[in-house]
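With one protein chain held back, the other chains of the complex are shown just where they sit.
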Amino acid sequence: MLDLNHIRAQFPILKTKMSGKPLIYFDNAATTLKPQSVINDVTRILSSQSVNIHRGDYQLSYDISNEYEEARVSVAKFINADVNEIVFTSGATEGLNAIAYGLEHHLNEGDVILTTHTDHASNLLPWIEVAKRRKAKIEYFKLTEEGRIDLSKLDQALHSKVKFITLVHVSNVLGFINPVEDIIKMAHQRNMVVILDGAQSVAHIKMDVKALDVDFLAWSGHKMCSPTGVGVLYGKKEWLEQLKSIKLGGGSNAQFNEQGEVILKSVPTRFEAGTPAIESTIALKSALQFLDSVGMHHIHEHEVILKNHFLSKIQDFKHITVYNPSTDTGIVIFNVEGIFAQDAAAYLSSHGIAVRAGNHCAKLIHHVIGVTETLRASFYVYNTIDEVDHLVEVLRDITLEKCVDLYI
Amino acid sequence: MLDLNHIRAQFPILKTKMSGKPLIYFDNAATTLKPQSVINDVTRILSSQSVNIHRGDYQLSYDISNEYEEARVSVAKFINADVNEIVFTSGATEGLNAIAYGLEHHLNEGDVILTTHTDHASNLLPWIEVAKRRKAKIEYFKLTEEGRIDLSKLDQALHSKVKFITLVHVSNVLGFINPVEDIIKMAHQRNMVVILDGAQSVAHIKMDVKALDVDFLAWSGHKMCSPTGVGVLYGKKEWLEQLKSIKLGGGSNAQFNEQGEVILKSVPTRFEAGTPAIESTIALKSALQFLDSVGMHHIHEHEVILKNHFLSKIQDFKHITVYNPSTDTGIVIFNVEGIFAQDAAAYLSSHGIAVRAGNHCAKLIHHVIGVTETLRASFYVYNTIDEVDHLVEVLRDITLEKCVDLYI
Amino acid sequence: MDINDPQLMRSIIMDHYQYPRNRRECHDHDCKSVHMNSESCIDDIMVYVKLDHGVIKDFRFTGQACTISTASTSILSELVKGKTLDEAKHIIMEYRKMVNLESFDAETLEEAIAFSNIGKQANRIKCALIGWDALSQIIAESEE
Partner (left out) sequence: MDINDPQLMRSIIMDHYQYPRNRRECHDHDCKSVHMNSESCIDDIMVYVKLDHGVIKDFRFTGQACTISTASTSILSELVKGKTLDEAKHIIMEYRKMVNLESFDAETLEEAIAFSNIGKQANRIKCALIGWDALSQIIAESEE
């Protein structure tokens, strides 16, 4: 069991209130809270080391450049990659766009990109765009009734026209862990490239890119206890070198001349044009230290305990429909009968509870669950059974009248 | 005159030391220091409001979304734009790339993009790339001997093939303020679009996009007292609507379906896919308040006073060559005879003085000044005459022996 | 109607949410439509308005929306059907005053007074305005 007091003490926001009630934060799939060590990094840098990186012209700049590179080393270790396979981005969305646009030149007419209906707009839209431009096609994995990738149809799905497979590792709506080991193995036998959207996985389950043998992986720091503005794009060295850099500028080039001849720097520097989010990137290292101090295995276990507790407590509630009862992670989506998701969320907010309402940016998800708008509670390492119980109690008594009463 | 004690008291880093000496920070063109109000914003948000924006599902999220939009209002006021003409980016480099790639579809074979040899890689490289792809051509303004745009050649430069004019407003190497009013006026008479790289101007001289009538303007927050990770892309409404959004994902689309039909949200939301740098963006508002509290006019005046003082003090130093003696701003580039720029910078660092050495990412600049590597001192609002005097004293006595002695 | 009777106000909102009036599409060629979705609200509604010689002949809407959006749009539909543009603009103006917690003419707003306290819940104001903004937009465009 986790030492939750010790963990919670590290998150100052957990001492605050919302609507006058102690904050119960269950919107972890949107973003996670930040531990004091991460906050301290940012404050320290802004207060006493706020200089630019990438040059050792003076001591402060040298020191902060070093810290920036140390963050890269930490990230590499965290996912078992080589340090020059780690590109810092502004977030998962930038990383996923960089992959799609950066691989665009490999696409020919008729090529197929395989993805899922549960994927996030940040992974689907860039591919829809490049597919249009290259006259390539998007296809979707066949799903089982509950929304899992149908492994029995894998052989069919990975037909000879498929070039890239891009999919969410853990769905931010259904909470399912996709069977990426099987997919990657079969894909590589057929010379296909596999890209994972790790926005909901890297902070929740142990990730080993070498063992997984995945070609690309992108995620956001803010969903793993870091500040906003930073993300990571991992690519196997040989694939990063095949990726066209789509953001060009200061720091990315070794040389260029009037004739338009440009020599880019080597990987990964080539992809990091311009001044990055220095404080946020450096703070990522402290975030990883926090996660390591708890242990990724324990984090996942804890989420599952909370989720199971929640599901068992509400299973008799006739007015609640859960759309992903077999979720593998701390993500649960549900609705209250007769109450629009946002109204229910607002009611929970009045009790200090933060959950998300909407389509969660996975706009094809209605193909799977039949509805577009749901409530999402997503649990993380600092959440407690007591907090879940509180949610259960509020849900037990929720009525449309009570929701409407907030406004009259 | 500025109340420098009051100003300096707001920047905690000015109380620190480098190499055991009080820090004298003259690398302001690389990035500026951060006032306490900005640091406080970031710390506050990370400590008690670190939730995601763009949804009012619960109170905290609603509040932080509002603060984010208030930052947009502040920026709009600061440059006299409409609020829906302000797009938040991760920095000048992303903004400038977004413009070049976003306008790419307007380029036809033979079209000309006009720019300068003094422009920054972050503005030149994206245009070099899209020009290649569209078989368009890059041309360069004719410069006077000292490196200013030659107004007498303007008529010739803006010939009928020119479609886009993209240039640095204030050169980060030469410190010249380009005559953008004249260029914009003439360009608009000829139906050309003008894009300004405002990285070195918006934090230094009063900017009024309506008066200037500029079509696009991009810059970085970190060069105007904000944290890193945030920048601004301004575009006239009608031109923003012509800009193709190149980063797609969550938040940027209103709707999309399996057939690949995508409806993007309206401007500027369409350009802000994914979770942005929330803390940094909100802190931008406090940075603007700080700048307003001093007054942009006074800031520019102060920089010019420091620069003039510096130039007059070193004018008799035979061992110092200044490459931009008529600089309009606080940016001065120079070399010490017989000492490579980086060695001189390291020596200054050992005296607590931060200056930059190198080509400053303006890699075509040697066409103008004849050398590739220089030292750059760039002054800002919190710098003092005393600090400049200290730099002068250290430069008076610098020798190659002393530089080498640091290492033996 | 007694604005101080919370039970009455609540029942108006619930009734219009559960049984929204005029919720159906309109594809007549003389039906102007506008698609509204707000950043701070997951609402996504279409508003259809048929104008004829300065009179609102029909007002319909469709889409997924919260209680506040649905009920306020439903009430609006009943309020403005058959009214002249000037009358509709007056109603909208009074409603906006109410939502901004200014003094307003309760008479004019009829059942819409159920939202007289929505202004205290800043995060839902946009929901209470979504249909009304749509109508304002259509009226403005018709007058261009």
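When the chains are written out, they are named A, B and C in that same order, and each has its own residue count from 1.
Keep in mind that, in the parts below, a residue touches a chain if its C-beta (ideal position, glycine included) is under 8 Å from a C-beta of that chain, and two chains touch if they have at least 3 such contacts.
This structure is a prediction, so every number in the text was calculated from the model and none was measured.
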| item | value |
| --- | --- |
| Visible chains that the absent chain touches, using the contact criterion stated earlier | A, B |
| Full-complex contact with the absent chain, from B:112, B:332 or B:357 | B:357 |
| Contacts of chain A with the absent chain, listed as residue ranges | 54-56, 59, 62, 65-66, 254, 269 |
| Chain B residues that touch the omitted chain in the full complex | 338-343, 346, 357-359, 372-373, 400-401, 403-408 |
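Here is the rule we go by: only the chains that are shown with their structure count from here on.
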| item | value |
| --- | --- |
| Between A-C and B-C, the pair with more C-beta contacts | A-C |
| Centre-of-Cα separation between chain B and chain A, whole angstrom | 31 |
| Shared-contact residues (touching 2 or more other chains) in chain A | 342, 346, 357-358 |
| Per-residue overlap in chain C, given as positions that touch at least 2 other chains | 41-42, 123-124 |
